[in-house]
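Excluded from the complex is one protein chain; the other protein chains are retained at their positions.
Moving on, here comes subunit A:
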Amino acid sequence: MEFLFASAVGILTAAGVYLILRKRTFPVILGLSLLTYGVNLFLFATGRLMVNAPPVLNKYAEVAYTDPLPQALVLTAIVISFGMTAVVVMIALGAYLSAKDDQIDMVEDTTRAGDDA
């Protein structure tokens, strides 16, 4: 299981980094999502991998429990990454509609920095 888990984190991260290095906004946003998936899985693993163990102490029976803190951290991280993905999608859409182009890098032009009257 450790091998599967580690390779999943590794592949997600590698694919995410690859996509982030692309030139258009859509792959970059996808890459960011993959990267956050990778991070979230990684955070799970920081509390040691355990199967069939609840993240709470049980006072009635001697059962093993897994570290609850990483689960709380992952929950926070998921919410934040969702919000951030929504924000970046909105800004990228705005930039695309405004510039008629979804290149991630800015075209060097001679007009000055813009429509910022």
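We adopt the following convention: contacts are C-beta pairs under 8 Å (C-beta built on N, C-alpha and C of every residue); 3 or more make two chains touch, one makes a residue touch a chain; residues count from 1.
Simple rule for what comes next: contacts and distances are computed from a predicted model.
Hidden from the displayed complex is a chain whose UniProt protein name, among "Monovalent cation/H+ antiporter subunit D", "Sugar ABC transporter, substrate-binding protein", "Carbon-phosphorus lyase" or "Flagellar basal-body rod protein FlgC", is "Monovalent cation/H+ antiporter subunit D". In the full complex, the hidden chain is touched by subunit A at residues 20, 25, 28-29, 32, 35-36, 38-39, 42-43, 45-48, 67, 69-70, 73, 76-77, 80-81, 83-84, 87-88, 91-92, 94-95, 98-99, 104-106, 112-117.
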